[in-house]
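Working notes, beginning with the structure itself.
All protein chains but one are shown in place.
Letters A and B name the chains as they come in the text, with residue numbers starting at 1 for each one.
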Amino acid sequence: MTTTSAPAPSAADPALDVEGLCVDLSTASGTVRAVDGVSFSVRRGRTLALLGESGCGKSMTALSVVGLLDPAASVTGGAVRVRGEDILRLSPAERRRLAGPVLSIVFQDALTALNPVQPVGRQIGEPFRIHRGLSRREAREKAIELMTRVGIPEPRQRAKSYPHQFSGGMRQRLLIAMAVALDPDVLIADEPTTALDVTVQAQIMRLLRDLQDERDMAVVLITHDLAVVAQRADDVVVMYAGTVVEQGTVREVFAAPRHPYTRGLLDSVPEDAERGQPLPAVPGSPPELSAVPSGCVFQDRCPLVRERCVRERPSLRATGDGRSAACHFSEELDRD
Amino acid sequence: MTTAETTTADGREDAPESAPVRKSPPRWWRLLGRDRAAAVGAVVLSLVVLVALFGRLFIGDHAQRQDLDASLRAPSLSDGFHGLLGTDVLGRSVLARLIDAAATTLSVAVPAVLCSLVIGSAIGLWAGYHGGRRESVAMRVADVILSFPSLLIAVVVLYVFSPSATNIVLILAVARIPVYLRTSRAEAAELRSRLFVDAARTFGTPSRSIIYRHILPIALPTLLTVATLDFCFVMLTESSLSFLGIGIQPPDVSWGLMVAQGRQYLQTAWWITVLPGLAIVLTTVSATVLAAWARIATDPAQRWRLTLPRKRRGASAAVPPEMIP
Partner (left out) sequence: MTESRTTTETAGPRTGGHPPLLEVRGVTKSFGSGRRRLTALDGVDVRLGRGETLGLVGESGCGKSTLARVLLGLERPDAGTVRYDGVDPFALRGKELLNWRRRVQMVFQDPFASLNARMSAADLIGEPWRTHRDVVPDARAREKRIRELLSLVGLRESDAHRYPNEFSGGQRQRIGIARALALDPDLIVCDEPVSALDLSVQAQVLNVLSELQSRLGVAYVFISHDLSVVRYISDRVTVMYLGKVIEHGETEDVFDRPQHPYTAALMSAAPVLDASRAAHDQEIQLKGEIPSPFDIPSGCRFRTRCRHAEDKCATEAPPLVVRESEGDGDDHTALCHFPLEARPAWA
């Protein structure tokens, strides 16, 4: 695949296009499929949320996109297209070339994602030295510029500090600074605010949004928090047990879910619940990856389950207006 | 990989045994059967113990009976049972002496290791759990003991008092207490801040019950591993004491003493030294392998490894299921 012959990407083309991604994981009890045929795409300036509970494969999806999968896991199928190239077919060296200027990631735990024994200024300047060949001093200036942009007070002095000398919120800002350093097309944010306090979380979300607007990035937001999705994302992909069960725009999906799992999740938020009334909880817990049922993945917990759900796994099919859901009986959810 | 995911996502629970309802954990001897190395270790150790307990009934006075005509005979099948492993310079049967020495060796090493293990761990767990002044005092005492060359104290003490087996045990025990004290203190100090210890405190559980119920069971496998390694150390120290003439006194014999005595014949009669040395190594290795197995078998989160078919276990070693998001 030669990049020269590829047409220049237009604004309508997705910045990131994932198609039928499958990831296998070898565990003690054999190989299990952690991500099973996940597809989504996101354009520049849009935010797509990958929503799901722990173990649903959302992080695994993100890590395979940026090529940081654990050695126990391997991508066994699908394509991840960025700027018209399938990056899963690239050599490690070619992928490294894309890491930073095209694709970058912000992790949840900023303390472990930063090197504890290097001053932060040097770490933030590192992308410039690697990809743009800047001198140490030039990279430092760039780093200070970025630190100012993400709201670190007294950046020139603070550049000499080490990660542990910053608060959790400030560390997350540093990590974001590093991720956006080279103006990536796509920024993947893996639970970027989960470890933070509510008021700080709001600040970080605001910063991410401002940077996105300013740099016209596509953002993939990985989260388990429905409210964050509601407030921050344009589109949502709901994952369950390694598969996509529903996707569409946040507004429509949250207003009228077409998969019983999405419905169950939305209902179990205690936001509007009356005190003293039991919350409508989804019974049971997600299946183990090694014990995902052969029919519909959600059958064990589903209120609509029928014989057909046990027999046949529903495929993700379009339900009109750009939405799709993987349920045999999604129409029934619309009715009530 | 988010923390939420690494903690709840469970490769762990797809161990095959967890899927069906299982009433009780598998019996320990079945787990032992699944681990071949540990099973062999257990067999060797039981043999050594049996020999130490009952061996003397079968050898009569062969361990002491001299026969200068039969001096330094190589191991051979033609000299009967007592000539099986050759003879030493005085023509004594090496096999008979090995069996005799097993009893002496274990009767020194086992009590010494047990004493230091029990005393050292008890003080260490107590000091580590409470922290503060109790901890510093205990640690300083340990440092003082460690800073003396243990062999030197042994020489002095055994020279002043009579070099009896009891004194040797006491000296070795005291000298090794700091090892357990430090290990158990470190474990306890880490474990005392665990949430389940806090939980126990909310029920009003007294400190010694917390130590006994929550801290000891988790620290014990580590301590046992240290103890098995120490077993070897104690046997060797005992042999150096014997070599200096203040350890086990002839006509009693220990493995260490046999190694020491045979050293000068190493080039002409290797069996006098190598065979007791081998006995020490085999016993220690068996104990160590068994301790490693016990560490896994007593941990409910690890136990499933031993229930896996053997082939898979090798493959899974690279990826502990807890690590998989």
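FYI, a contact is a pair of C-beta atoms (placed from the backbone, for glycine too) under 8 Å apart; a residue touches a chain by one contact, two chains touch by 3 or more.
Small disclaimer: the values here were computed from a predicted structure and weren't measured.
> Touching the absent chain in the whole complex: find that residue among A:N115, A:S167, A:S294 or A:S315.
Final answer for the missing-chain contact: A:S167.
> In the complete assembly, which of A:A79, A:L111, A:L266 or A:A291 touches the absent chain?
Touches the omitted chain: A:L266.
> State which residues belonging to chain A touch the missing partner chain.
On the chain A side, contact with the omitted chain comes from 53-54, 167, 169-170, 197-203, 205-206, 224-228, 230-232, 250-251, 254, 264-266, 268-273, 275-276, 278-283, 285-286, 301.
> For chain B, enumerate the residues touching the unshown chain of the complex.
That gives, for chain B, the contact residues 4, 7-8, 10, 12-13, 18, 21-25, 194-196, 198-206, 209, 213-214, 217-218, 298-301.
Note that in this section only the chains that are shown with their structure count from here on.
> Between chain A and chain B, what is the gap in Å from one C-alpha centre to the other?
Chain centroid spacing, chain A to chain B, equals 51 Å.
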